[in-house]
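Here the complex is missing a single protein chain, while all its other protein chains stay put.
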Amino acid sequence: MPGHGAAYFGKLAFGLVVMFAILAGLQAAPRRSRKIIIAFFTFLGGLYFALEFFYPAPSGENFLTGYQPLVAGLGAVIGSFAIGLGVFSLVQLHLRTLSRLRPGWGYSIVLLVSFVAMTVFGLMNEYSPNATVIPTVGGLWQSQNAHGMFRFLFSGGLSNLGSATFSIIAFYIASAAYRAFRLRSIEATLLMAAALIVMVGSVSFGTALTAGIHPKLTDGSENPWANLRIENIAQWLLMEVNTPAQRGILFGLTLGLLATSLRYWLSLERGAYFDKEL
Amino acid sequence: MTEYLKHLLDPVLLFGALGTIAILSLVFKENRFYRLFEHIFLGLALGYDLELTWTTVLKPQFWDAMVHDGQWAWIMAVPVGLMFYGVYTQRFAWMSRLVFGIFFGLAAGTAFQDFSARFMPQVTRSFAPNKSLIPPPPTPGDPHALLHQVSFVLNNFLFLGIVVCVLVYFLFAFEQKNRAVLRTAQLGRWVLMFSFGAIFGSTIMTRMALLIDRMYFIFHDWLRLVKG
Partner (left out) sequence: MNSTLWNRLQTIDRRIIYAVLLLFIIIPLFIDIPLPTYPSKQSQDFYDTLEKVAADKGNANKIVIVNGMWSPSTRGENQWQAEALITHLMQKHLHFATLTFDTQNDTVMQTSVVEPLAKKYGYVYGRDYVNWGYRPNAVYVITIKGLVTNIPGTIKKDAHGTPITSFAVMKNVKTRSDVAAVVDITPVESTETWLGLFEQNNSPPYLFAPTAVMAPTYYPYLDSGQIQGMLTGIKGAGDYEGLLHTKSFGSRIASALSLVYALIILLVIIGNVGHFATRAAKRREAS
């Protein structure tokens, strides 16, 4: 390692040994104590922020506040190691399809090639963007550098494909509006009325419908009839009907969130994931 | 080759246009063209996530700190990070739960502050002066003072009434016999439907905007048939 001698390697090795020893110790603990160990560390994680909040901080900061960047940094690095989980699962799945020549193996090749290409050119784009990756071939095509390849893959491919994938839902929404929106009950009617008013009130063809009602009277004062302009009706509904309804939901949600957080923190949560044999 | 043809064949635009058409073709029929680009998309997304995690987090915050800045203790993050991978083995699967647990705990620990800073203003603002049922004194010279005062009271009455109805609907979600509670809950239900309708109307805007964006890309950016 540049600038560091053997002693530095020693420190690194020491760090690794210590951590692996701790993990080995945890692994060696009796099976029945594993749930307690997990609960302990979960509690410890939560305790930091809970204490940091509750502990008096006359100057705005207490003895724990200063460690927040360290916690954020550690979290970012350790959390980043999890990226391999997704990569490993998907690559493994497609390598298996490929090795057994299962139907659709051609698509697996495409996926793996795209994956490798993006990883390689993405890294090159960061560290050596001007490196030539495709030489000029006669009059067919001009040479291409790593940045150009990355742009091709990201701006041409990834970005447009992502947008397209999520835009498909527009078709299904149109079809659903036609098929599912039936005035069968008061609830359905209210739902549709609100949807229509909000829609019409937010686009120009809607506002054009009531544009004849002027916001001001001839004497320059406010025109009370302007409240009946479609965008104002929509606005009123959102502010005076939707807002309190959403606040009611918010009350319920937040109390639920606090309760759930407490259950996670104190390892009281039950369910398939939490009750699994360890 | 004409300028226009050169533009149409620009690799970045062509890739994007073909990909967009392929993905959208799914709505008419599932086909190979779609499947091809779907797999390209997945591969690219995965590669990009990996590359970005290295270049923006692991390299500057972990690798460089450890290798160049002499912060050797960062090496200790490696075994902890490896604990995630315990999930692939039966023996070490519980270790991945341990590290996930720490993240759960960290997020849960912030719930108290969140409750006090984000949620409490919601409660207090529901009873703030501008939500009062007594109107403020009229503004001098306001020709519609009475109208403003009446609408102030009516709007606030409606606002508080709706909050109560919705809360009753949620709090008494189990079976009820009391008629007043039932009626109030029913009103709450209707108001909620109204609110969900507003969300549905807005959903249509989002979805259509995304599709219009794609069409704009095809007809403006790529085919240049539409003016900007």
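As written, the chain order gives the labels A and B, with residue 1 at the start of each chain.
Convention: a contact is a pair of C-beta atoms (placed from the backbone, for glycine too) under 8 Å apart; a residue touches a chain by one contact, two chains touch by 3 or more.
If you're wondering where the values come from, they're calculated on a predicted model, not measured in any experiment.
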Of A:21, A:51 or A:239, which one is in contact with the hidden chain? A:239
Cross-chain touch to the chain not pictured, restricted to A:66, A:224 or A:256, is A:66
Chain B residues touching the omitted chain (full complex): 27-28, 45, 48-49, 52-53, 55-57, 59-61, 64, 103, 106-107, 110, 113-115, 117-119, 121-122, 125, 195, 198-199, 202-216, 219-220, 225-228
Missing-chain contacts mapped onto chain A: 49, 60-61, 65-66, 68-69, 71-73, 75-76, 79-80, 82-83, 126, 151, 154-155, 158-160, 162-163, 165-167, 170-171, 174-175, 177-179, 181-183, 192, 196, 198-200, 202-208, 211, 231, 235, 238-239, 242-243, 246-247, 249-250
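Methods note: only the chains that are shown with their structure count from here on.
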Dist(centroid_CA(chain A), centroid_CA(chain B)) in Å evaluates to 8
What does chain B use to touch chain A in their complex? 11-17, 19-20, 22-24, 26-27, 35-55, 57-58, 61-62, 66-68, 70, 72-85, 87-88, 91-95, 97-99, 101-115, 118-119, 122-123, 126, 143-144, 147, 155, 158-163, 165-167, 169-170, 188-198, 200-205, 207-208, 210-211, 213-214, 217
